[in-house]
Structure formats: structure tokens, C-alpha cells
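Just one protein chain is left out here, and the rest sit where they should.
The letters A and B name the chains in turn, as written, and every chain counts its residues from 1.
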Amino acid sequence: MIQPFDSLMLRTLLGPSVAALQLFALYVLMHGHYSPGGGFPAGILLAASMILPLLVKGRGAAWRTLSPRGAVTLTAAGVLLYALVGVASLLLGGTMLDYSWLPFGDDMANRRSLGILLIEVGVTIGVAGAMVSIFYSLAGDIGQEGGD
Amino acid sequence: MILYVIKVLVVLLAVTALAVVRVRDLFALVLLLSVFSGLFGTLLALMGAPDVAFTEGVVGSSVSTIFFMALLWRIDPLALTRASVPRRLVSWIPAVAIGALLLYGVDALPVFGEPTAPPTTYLSPEYIDRAYGDTRTPNVVTAILADYRSFDTLIEATVVLTAALACLLVLQRKHDPTV
Partner (left out) sequence: MAALLDYLVNRGPYLLFVVLAVLGVYLMTSHRNYLKAMVGLYLFQASVILFFVAIAFRVDSSIPILVPGRTITLSNPLPHALMLTAIVVGVATLGVAVAILRRIQAETGSIEEPRHEAGESGR
């Protein structure tokens, strides 16, 4: 895995940085309705919070974050969630990705708002997994002998 | 006031782009791209596009720089040979030709910030009027991206998945038993 760039300052700042990044990613995702942001910056912030322990701690941090296989699974799960919301609308009587046919919420506008939130979660998970997976592909062999 | 700051940022961005062309050290190139992305995000925010600025700033400062740095791990950053002078001179020809065509087109555009320009008056007032009533979402850009134009966003998520799979295919890693 990545050779750790270890120093006392980085090890001390790692915990608060990862916590702040993940909290901020969740905030940006949930407040995408009311403030600038939405699913895409949230996904990339989540990916950054998962790549940072790998850069600081190297191989030892891998079990706390994602394995390479888990990253690809996460990406596929995010895109699948998005597509399933669309297909669910199709199966329940409307056109594809028409959120007013989803089975929760009391008012058509509220159903569409909840549908937007669901697909933003899907986009966040998809983008986060993809960025971590690309990072593993590119930099996964740094520090090993004869890795290329 | 905002227009004044936009002009200053335009000049700074042009200078940074020129530095990116001229620099010879690949490590400095990656850092200059980070600077470019930060200035570009600020310019976009001042032009009234906070969602785009947010995404551009986050992307340019984190994952884009990390990807470039992963490439620079195995390459000597100063091993940059220059192309021969005829090649450099000849490659200005398509660049200047494209620039002349674009300038000819820019001349026909309305003045920067014109309130009666066709992009501003055609479909967007309808989206702005109907966004809250249809979707209960004050952020009109999210409503457009996730509700009115959600097919584009679905295919974009698929493109991101395809890019991750393509990276896996190109750089087939031996199975690492410890992860």
C-alpha cells in the first residue's frame, strides 16, 4: 500500500480532520436542498476523508477504511440506488425518474423533494467509491518493491 | 464592486495559465494547477455560481492533485525535454486559428452580464418560478440537476462508475492478500 508519510503533526491532525471532513460531507449532502452543494461535493469530501488515513498511516489504516474491492462495490451500489429509484417510479405507474409516484410523503411536492434526497445519497456514495477506487488503482503499489 | 474583483481575478487566472504553459518542473506544474483551480473557483463564485464553485474548488484541491501526485511518484519531475523549435512554432498555428474563430464568435455575444440575453430569458425564468412549487427545494440548481434533468445526472453517475472500472482494467493490480 502507500508508504506512510509519518510525522507527529500529521498523526495528531488526522483524527479531527477525518471527523470534520465526514461531518461536513454529511452536512453538504443533507443541505443540498437549501444551500449550495448537493451530492457531488459531498461524495468527493467523503472520498477525501477515506484517502487521508491511507496517506498518513499507510497499510495499517486499510482495515479501517475501504478495501479496493469494497470501493468498487460502493460505487456500484450508489449508481444502483439511483437507478432503482427511477425504476421504482416506473413500476409504480409513472414515467422513469418521476418522483411523484414514490410511495411515501403526503404531497406531490414533498414526494419529489424526498426523491431528490434519495438520489443525492446515491450519487454521494457512487462518487465517493469511485474516487477511492481510482486512488487505489493509481497509488496502491507505491512503497512496494516491483509494484508496477 | 463585484465586477471590479472579477476583472482582477480574470487577469490573475490568465497569468497562472501562462505560468502553467511555461513551467519546466512537473511538481511545480501540479501545484500551479491547484492554484489555478482555487482562483477559478473564486471567479465562478463571484459570477453567481456557488454550486459550481464549490464543486470545482473541492475537486481541484483534493482528488485532482492526488491523482497527479500519484503519477509523479515514479517520474523524475525535472525530466522534461522540450520539443524542437519548428514543432513549437508550428503548433501555434492551430491554437491561433481556434483563437481567431472564438474571438469572431465572442464579438457577436451580448455584453457580459446583459439581463436580456437569450440564455437568461428563454427557459430559466420558468424553472425559477416553478421550482419551489413543484419540488419544495429552495436550491434551484439542485432541483434542475436532480428533478428536471435527472437523466443527465444518472448517466453522469454511470460515467463515473465506468471511469473507476476503466482504471481497474488499465492498471490490473495483483491480488493483495492483506487488504
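In this section, a contact is a pair of C-beta atoms (placed from the backbone, for glycine too) under 8 Å apart; a residue touches a chain by one contact, two chains touch by 3 or more.
Everything quoted here is computed from the prediction, not taken from an experiment.
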What residues on chain B make contact with the chain left out of this view? 3, 6-7, 10, 13-14, 17-18, 20-21, 26, 29, 33, 36, 40, 43-44, 47-52, 55-56, 59, 63-64, 67-68, 70-71, 74-75, 79-84, 86-88, 91-92, 94-96, 98-99, 102-103, 106, 109, 111-115, 117, 119-120, 123-124, 127-128, 131-132, 138-141, 144-145, 149, 152-153, 156, 159-160, 162-164, 166-167, 170-171
Of the residues in chain A, which ones touch the absent chain? 34-36, 38, 40, 127, 130-131, 134, 137-138, 148
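Everything that follows uses one rule, which is that only the chains that are shown with their structure count from here on.
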Just how far, in Å, is the C-alpha centre of chain B from the one of chain A? 21
Quick check: in the complex, which residue numbers of chain B touch chain A? 50-51, 53-55, 58-59, 62-63, 66-67, 70-71, 73-74, 133-139, 141-143, 145-147, 150-151, 153-154, 157-158, 160-161, 163-165, 167-168, 170-171, 173, 176, 178-179
Chain A contacts chain B in the complex at 1, 28, 32-41, 44-45, 47-48, 51, 59, 62-63, 67-68, 71-72, 75-76, 78-79, 82-83, 86, 96-97, 99, 107-110, 112-113, 115-116, 119-120, 122-123, 126-127, 129-131, 133-142, 148
